[in-house]
Each structure stands twice: as structure tokens, then as C-alpha cells.
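So the structure is just underneath, and the comments pick up after that.
Yeah, one chain of the complex is gone here, protein chain that is, but the others are all in their spots.
Lettered A and B in written order, each chain numbered from 1.
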Amino acid sequence: MRLDISSKLALVLLLWVCAFTLEWFVSVPLLVVAAAARYLVPAFRPQSHRANRAFNKFLLYSVAILVLLTALNALLMPGGDILFTLAGLKFHHDGLMFGIRTAARLLLLSVSILIFFISTPLPDFIRFLQQKGLPSQLILILLLTLHFLDQLPERINRVFVAQEARGAPVRAGVFSRAKSLVSILSPLVLSSIVESIDRGTALEVRGFLVRPEASLVRVQARQKLNPVSLTLLLLTLGVLFLFLLRWLLAF
Amino acid sequence: MLNSVRGRIANEMTGAALPFVAFCIALNLTVGQVTAALKIPLYLDSIGTVLVAVLVGPWSAVIAGSFANLLAAAFGNPSMMFFIPVVVVIGAFTGYLARAGWFRRWYLVALGGILQGILAAIVSAPISAYLFGGVMMTGTDFLVLYFRSVGNTLLNSVFYQGLTSDPVDKLITYLLVFFITRSLPRRLLSRLRGASNLKETPSRHAP
Partner (left out) sequence: MAARILIDRFSFRYGPDLPSALAEVSLDIAPGSCCGILGPTGAGKTTLLHALVGILGRHHPDSIHAGTIRVGERTFAPLPDEILFPKVGLVLQDPFVQLSGVRDTVSDEVLFTLENLGIASEVAQSRVAALLRELGIDHLASRQPSTLSGGETQRLALATMLIAAPEVLLLDEPTSALDTSAVERLRQIIESLHSRTTVIITDTQIDFSLPLADQIVVLDAGNLRFDGKPSDFTSRMNEFGDVLPVRGWREALDRLAESSAMQSHAADLLGKALGKT
């Protein structure tokens, strides 16, 4: 079973449709299965330590969100039976169910995005977008952003140290520190504009912006969907159809 | 219509604009490093979007904001994807305010920031209420809690919380961008399409 980027995106779409259309008692098991896919399905294994850390952080977040959403809404949303009372605080059934439904939906939406990105290196995803026809300028922006993300922390640090050495009040009161923001961000933005002008010129003289139709990588001829993607898309349509049917029957 | 949108984007995205937009997206994602180092309790995570809106144009700002949120999701914060509609509004609104000359005077900038904040609160409220149940795992959750405890609906509570923080955040972001752009040499700025937004005499933009 091949899980290329198209298939993974089809899965994300399916999970999103499920999150919005299915009841919580279906969403919650789906959520558990989706989270477990990170461990069980090779295609969803994290591609880096950073991705792995992000997923582990998400697991902690999920527990916290589930507890907070259910508890707070059970407390604050009156309606239905009172399930229990704790230290004088009443926890209501309707609020609890609202919390569970909201948490299930939010977490299913989030885990689907997360398992996609932890298992798909960004450059591969950007290349995929390019093959699907995203304009060259936008592809270049995404790739250059990754390039700047590598450099920017060090540049920020250099500017910060330079400003501190010049006596900028980076450790004084809040108001002074807020003023320092301008003295740190201005040279950063200025140097970025200077560099952007030069980079823009370099791109132009290398023919990039002159002939955007000769894109970075030529758009591939339309490929047939692989069976996995097709199955997932059909499932998505099926879920949507059932939801619409149920909605119409409810009238 | 798609061709018209593409045309507008192409019109804004001249040579120097592409790397600048990329830089601003990266700035959105890393500015937290600056505010953390200065121990300032602000997010400023839309400062790059506002810079693009003012110096390049509204459509480029929409792209910058959307890409920043997409990349933030890719780097482990998937909930940022859901707020893409908010950044679209921030980028477009700020870009059109800049074209109308609002970034030439500090008081217009301040007013624009407050209006932007109110708009951001309006657009983000349904997202926060419906998708997040008002729980964002930040300090502002206590405000939502308070508003709900005094009898407001979830949606209203999230909106009121947004009204207390978004206008302040956007006001500060707008003023920061105003002061930063004022300090930039005009000759350099002329290579970016939106630079005429900062000139004293208004100039027309091609649609």
C-alpha cells in the first residue's frame, strides 16, 4: 500500500469531513486510530527529531484540552442532568457532551494535520504543490522562507547584541524595552529589504521572474490517482453523502 | 476571477517583493524570539503580514499571512491552520488601508490598528468558539471563563475576550510597522510596489 503525499492529503480530507459530520463516539475512536498511525504506519513516522517532539507535545496538549474543554463546559453550560457536584460546583450533562464533542472534533482535525506534516518533509510538500500547479512565485516564496528561517534567529541575535552594545535599553523598564523593539526590528527589516532587492535582481537576471511559465519544475502531466487516494476520496464522499442524507431525513 | 486575482498578485510581486515576502513570513514565525529576549508580553505574530501589506500590497499580505500559518502548522502547531481566515482579513484590510494612505499619519495608523483588532476579534470569535470551545490554552482563557460565568454565551464571551486583546495587539503592531517604515530610506523602498503608500502625495495603483 503506497502512501504518497496525495494519499496522505486524501486521508486528511477524510478525517476533516469525519470531524465535522460524525458523532463524537465515532470521532473519538478515529482520533485514537489516527494518533496510533504515527506508531503503526511507516508512512506516518516522524521525519525528524523536531517532528517527533512536536507530536509528543501534541499528545500532552490533547489530554489538557480534553480535560479543560469537558470540565469548563460542564461547569459553565447549564442544561440536562447534573452529573455530579464537586466542592459546590455543579457539572452538567449538556455541557460535558458539548465539551467532549468539541474536543473530539478539534483533536481529530489537529491530529490529521499533524501526522501529515510530521511525516512529510516540507521541501517534498512544496515540490508536490509545484507539480500540482501552484505558481512559481509562490513556490519560491515558500522555499525562500525556509532559507530565511534558518538564518533569521542568528541575524536577530546579532542585531540584539549590537543594539545592546550601543546602549539600547534592552534590559530596562517595559516601556524602554518596547522602544528597543523598533531599534532591533528596523535594522533587521532594512537589511532584509536590501538583501531582497539584490536577491530579486539575481532572480531576474537568472531568468526566473521573466519567464514564470518555465517554472522551477515543469508541471507533470496529470497522473491517475493511486488506489489508496481513490479509496479515501470515495470514502470521504460516502461520509458526506450519509451526513447529507441524515440531515435531509431529519426534516 | 482566478485570472484577475493572479493578475493582482503578479502586479504586486515584482522582483524584490518575493524575497521580502519570504523574509516577512519568516519574521512572523521568529519574532517571538525578539519579544521573549526583551521580555515583552506581546505576540506580534502578524508583524510580517502587516509589513507586506504596507510595503507590497494586500494580496501579497494575504499570501504572507496564509503561508505563515501553514508553516506554523507544519512546525507543530496545527491549530494555526484554522485561523487562516483571520490572517486573510488582516492582510487584505491592512493592505487596503495602506493604499488609502492611512500609514502616512500616526493617528490614522493607531485608529487603523484598533479597527483591525476589532475586525480580527469578529472573525476569530466563531473559530475560537466553535472549534476550540473558547479554550486556547493561553492566559486569555480566564477572561473567557469570566465572561461566561456572568451569563454570556460562549460566542459572545470569546468575542468580548478578543475585543480586550486584539485591538491592543494590532495597535502596537501597526505603530511598530509605522515607525519601522519611517526609518527606511525611500530610495530602497521604491523597489517595493507598496512604497508609494508611504509617500505624502497619494499615487494610484494599477488594479
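Just so we're on the same page, contacts are C-beta pairs under 8 Å (C-beta built on N, C-alpha and C of every residue); 3 or more make two chains touch, one makes a residue touch a chain.
Just so we're clear, the structure is a prediction, and the values are computed from it rather than from any experiment.
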Among A:I5, A:L144, A:V159 or A:L233, which one touches the chain that has been omitted from the display?
A:L144
Touching residue (missing chain; options A:L3, A:M77, A:L138 or A:L203):
A:L203
Tell me, which residues in chain A touch the chain that this view leaves out?
123, 140, 143-144, 147, 195, 198-199, 201-208, 210-211, 214-218
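As a convention for this text, only the chains that are shown with their structure count from here on.
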Counting only Cα atoms for the centres, state how far chain A is from chain B in Å.
18
Which residues of chain A touch chain B in the complex?
50-51, 53-55, 57-58, 61, 64-65, 68-69, 72-73, 76-77, 98-99, 102-103, 105-106, 109-111, 113-114, 117-118, 122, 125, 135, 137-138, 140-142, 144-145, 147-149, 152-153, 156, 160, 170, 174, 177-178, 180-182, 184-186, 188-190, 192-197, 199-201, 203-204, 209, 212
For chain B, which residues are in contact with chain A within the complex?
6, 9-10, 13-27, 29-31, 33-35, 37-40, 47, 51, 55, 63, 67, 71, 73-76, 78-79, 81-82, 130-135, 137, 141, 145, 148-149, 154, 172, 176, 179-180, 183-185, 188-189, 191-192
